[in-house]
Structures are given as C-alpha cells and as structure tokens.
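Note that this complex is displayed minus one protein chain, with the remaining chains in position.
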Amino acid sequence: MATLVRVDDLRKEFGKVRALAGVSFNVEAGEWIAIMGPSGSGKTTLINILGGLDTPTSGQAIVDEVDVARLDESGLTRFRAQKIGFIFQQFHLVPYLTAVENVMLAQYFHSATDEKEAQLALERVGLADRIEHLPGALSGGEQQRVAVARALINHPKLILADEPTGNLDEANEETVIQLFRELHSEGHTILMVTHDPAIGNLADRRIEFAHGRLVKVTPSNDASRNAYR
Amino acid sequence: MFWRLLWKLLRGSGGRLAVAILALVSCAMVVSALLNLEFDIERKLTQEFRTLGANLLISPRNAQITGSSPAEVMIESEVSAAIQSVKDPNVMAAAPFLYVVGSAQNTAVVIAGTHLEELPKLEPAWRIEGEWKSSQAQQTACLVGRNVAQQLKLAVGSSVSLTYLKKNAQLKVAGIIDAGGAEDNQVFLELAEAQDLAGLPGQISFAQLSVSGTTTGISHYAARLAAALPAYEVKPIRQITEAEGDLLSRIRLLIVSMIVLISALTALCVLGTMAALAMERRQDVGLMKALGGSIGRIVTLFMAEVGVLGAAGGFIGAILGLELSRWMGQRVFGQAISSRWEIFPWTIILTVAIALAGALPLRLLGKVKPAIIFREQ
Partner (left out) sequence: MFGRLVKESFVRNPRRKLLTAAALVVGMAVATSTLTIALEVGDRLAREFRSLGANLLVTPQSDTLPVEIGGVDYRPVNEGAYLSEADLGKMKTIFWRHNVLGFTPFLDVPIAIQQSENAAPTRTMLIGTWNAKEVPVPDGTTFKTGVSVTHPWWKIRGRWFRDGANECVIGAALAKTMPGIVPGKVIYVSDETGVNSVQDHSTLAKGTPLEVVGIVSTDDAEDKAVLAPLEIAQNISGHPGKFRQLFVSALTKPADAFSERDPLKMTPTEYDRWFCSPYISSIAFQIKTVLPGTEVRTIRRVADTEGNILSRVSTLLWIVTLTALIAAALAVAATSATTVLERRGEVGVMKALGATNTLVAGIFLAEQLLLAIAGASMGFVLGALLARSLGSSIFGTPASPRLILFPVVLGLAAIVAFTGSLIPLRRAAHFNPAPILRGE
C-alpha cells in the first residue's frame, strides 16, 4: 500500500509553548489511525497542520505528495477543499443553513453544488428525513452525521476527525463510530483524535502523544477491535 | 448556491439584521434629508432676503440733486419694455417711481407715483393699515405714510387733496403705510395719476426692482438689463446686495458645515456598527475557510449580505429622509422643500459603501489561520 501521509520532524511553537516537538510517522492509504494522549499533548495541533488549518514552525507534513508546510494561503485553501474532510468535536455547522445546505457548502467551495448528491450523502448517514432541518432542530448525533456527510461529499483523500464523539451521548457515539467503521472498510484514510481507548482500539494503529512528542505506537488486533460493543 | 447562501445569511441574521437596518436607515435618512435641504437652502434664503426690499435701481445718468421738481426723468415705456424683454424668474417685483414735491393740504410733502399693486411685492416688510389698493375707486385712491397721516390727521377712508404747482387732485386714503423710513413721509398714488398731476405724462424718476438670487446672479441680471437700457444707469443698491451676499454665504457655510459634519459623523457611527456586526461573523469565516473556501469568495459572500442590507437601508432611509426634509422645510420656511430625486441614488450608494466598508475588516481574516479563529471560541 502507498504511503499517504508522511510526517517528518514536525515542530510547532506558539510563542514559548511547544505544541509539537519533532514528530515523525507515516500513514498508509486506507489506514485508520487513532491519535491519543492527554489534553495539551499536541493532538489537535497535528490534525490542524495536516488539514492545512495551521502551519508548522518547521518540519515536513506531506499529504498525498503535497508538503503542507510549503503551501501558501491560496494553496492551503485549495488543499483543504480538495484533499481533506474535516469532522470537529463542536460539529461546526452553519446554524442558518439546513442540513443539505451545510453539505452543499462544502461542494460550493470545492467546485459546483449538486443538491441530489448532497441529499444522497445525507441518506447514507441515515438522515433521509432530516434533509431540510436546521442544525438547531437536530440532535448532537444527527449534527455530527451531517458533518460526516459534509466531510465526505468531495471524496477527500484524508478524513481528519477531532474528537468526533466528544460531545455525544453513548447512543449517538455508537452511530457515529459505526459510520467511521463503514468508511474505513470502504478504504478511506482516517486520522482521528480521541480520548476513549475503546474507540482507539478500533483503529489500525494507535499513536500516543505526550508533551508534543510521539511516545508510543500500538498496532491493534482483532481481539481489541471486537472489545468495542 | 451563492444566492441561496446570501438569502440564508439574510434570513438567519435575526436581531443583527434589525440592528444593522436601523443604523443604516437612520444614516441614510439623515444624509438624504440634509443633502436635500442643502440643495434648496440658498433659494429659500434668498427669497427670505427679499423682505429687504428693492435691490436694483434704474435711474437717469447724472441725475442732479433737485429741490422741488425732477430735473431729469426717464421714459416709462422704455424702462418697462426693457424689463419685459429681459425676462428672469428671479424678478420678484418691479415698479417705476415718479417723485415730485407737492403739497397736501398746504403742507409740503413728497408725492410718489408708482404701481400700487407692486408695492407689497417690492417691499414685503412694509405694514399697512387698510388696503394696498382700493377695490372700488381705483384711480383716486392713494396710500399715505404713517407720518403724513399723523401730521395731516388722516385715516383710512378720509380724502386728501394734493397740489402740485397749479394742479389739484382729490384722493381717497386707501391705506396707511408703516415702513420705518423715509416712505413714512410720502404719499403714494397710481403712476398715471401722479404723471397727470405733475404734468409729466409717460415719465418717471427711476425704477426699482427686487431680484432674488446670489450676488453674482443679481449683477448678471443687472448687466443684461443695462445692455437693454443703454441710456440709463442700472445698479444694485449696495446696502442690500452686499450685506445680503455676505450674510448668505455665512449662513450657507454654517449650514453646509453642520450638514457635512453631521453626515460624516453619522456615517462614522454606522460604520462602527457595521464593523461590529461583521466581526461577529468571524466564526463563520473560520469554518468556511476550513471547508476550503478562499477568503475572496467568503468575503464576497458577506459583502453581498451587507451590500443588500445597505441598499435596503439606503432605499428606506432615502425615502424617509426626503420626507423628513419636506417636514423640515415646512417647519422652517413654511413651505415644503422640493424633493431632489438625484439625491436618491447617491444616498443609496453612500449607504452601501458604508456597509461594505464596515465589512471590510473581514478581509483581514484572510491572513489568520482557521485554527486560530476556532481557538477563540
């Protein structure tokens, strides 16, 4: 399998604070990686850099043969639109747009909108009857599923999820995790930040962070995978 | 999608929309009302200045000081023909005068022949007790100055006999004039009557005109009139024209500077409000950037939103403003100020520009990493 993400000695400093202090690892295409570690260990910073939301202080972060660190502002914008699908802990849906319009927004920034396709994407995540609802009328799990549909709509190379279940109750968490399992089985490459070891165990590998450094990489096995309900 | 987004943005803003519209409408209203007022103020003020009376004098060249009879006279028909031919809507009144010193009931008095019905237009400040022109016996009516009436114990309706040299005329007092000047000592009668009495048919001593407008406008008119009357002298009455021009320019400066000041500061206030509103969209901008929207496209979207708000606010405000200026005109000058529709597009353009300028700070977010915007939450 080809290497999709190559991170080499990645560093990020916010003033005196070191968020990433030299991180290196690779991700193969189709892999599901769980990034774990205590708060402030640099997980979100890593996701942000890989997704082009932030730029590193030094080092390389190559995603699909593009070094994110070397992209300029408009290059980053194109990169985000074409290669990345984001899923946030806070969902970040636009409150005054309906579910389908939130999905279409991603299409709009990528290329052209296609309402049918956006509806299909929502049906896929089980929201066929919520297409015209505003985010305020949706439960947390439903909102996150809209976010998943939005992240997938442009067929991104890499899906970045920052604590996607952090704001969800157990039932909703399960639905969303089920979606990630399906995505994984379809061959999507996923980088997911999580606190929950049970969810971490579902990934192909767990990468653990502490104080901005990568401390441990654990491949998962079928046994641990099945441990998740 | 652009229009759909725009529509949703507008619908979704709720309270913000109300605040923005309120600010923009009030700005547009003030600006358009004051601009409209400004356009009309000069015309209105120059009209007000006409209570100063005549400001243009047509007189014979080299008229000598005279004792009891006019030494040099002008031909009435020439003067009136010239005034007729040099048409100008700003001429409020024009009246020929023939002055002779005669006597009324054995008292020496200045007798002035003129067109009595022009007097109230020529001298709006004069007060009259009685009527300007007797409705029944036109030819034999006269107006007497306050002092004359006092001295000769005349009242409205009493008759007075005027004598000039050997001629005599019996006249009826139609009104008593209070002018607060030399005219209080004079007797006014119809020009034809005076010419008859003085034995000077068709002749006048001078003519006076009341012309509204700026100093330059008045002197232009005077020059045209002078060209039509080469034999006579046409000159502005300096006491009036000079002071009027000076006062007019000061009052205008006062009002214009107030208007500019208020418009500018109102615009500034509204700009602040719009900027505050726009900065509330930071999170939306951050999210859209994360989804791969270029800052140009995102800002265009929000610019379109405030642009629509600006246009709507400008439109409503401009209509209200024109209405407001009508009311102001009514209140201040007793007559409505005519609406200048050319102000309409300018007000809307200005309001849109203010709204857009208010949203401009969003552009600064182009350099800010979305991660940082998210972190602010």
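For clarity, chains are labelled A and B in written order, and residue numbers in each chain start from 1.
Here is the rule we use: a residue touches a chain if its C-beta (ideal position, glycine included) is under 8 Å from a C-beta of that chain, and two chains touch if they have at least 3 such contacts.
Predicted model only: the values in this text are computed from it and were never measured.
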Original post:
Of the residues listed, B:A243, B:I349 or B:L364, which one is in contact with the missing chain?
Top reply: B:A243
**OP:** Return the single residue from B:G53, B:G130, B:G175 or B:G213 that touches the missing chain.
**Re:** B:G53
Original post:
Looking at B:E42, B:E76, B:E123 or B:D284, which makes contact with the chain not pictured?
Top reply: B:E123
Subject >> Candidates B:G157, B:G180 or B:P345 - the one touching the absent chain >> reply: B:G180
Original post:
List the subunit B residues touching the unshown chain?
Top reply: 15-16, 19-20, 22-23, 26-27, 29-30, 33-34, 37, 41, 45, 48-49, 51-53, 57, 62-68, 99, 101, 107-110, 123-127, 147-148, 151, 178-182, 184-185, 235-240, 242-243, 246-247, 250-251, 253-255, 257-259, 261-262, 265-266, 268-270, 272-273, 275-277, 279-280, 324, 328, 331-333, 377
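Simple rule for what comes next: only the chains that are shown with their structure count from here on.
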Original post:
In whole angstrom, how far does the Cα centroid of subunit A sit from the Cα centroid of subunit B?
Top reply: 70
Subject >> subunit A residues touching subunit B - in the complex, by the definition given at the top >> reply: 45, 48, 51, 53-55, 73-74, 77-82, 84, 86, 88, 90, 92, 94-97, 101, 104-110, 113, 150, 154
**OP:** Over in the complex, which subunit B residues touch subunit A? Could you list them?
**Re:** 1-2, 4-5, 8-9, 11-13, 284, 287-295, 297, 366-367, 369-372, 374, 377
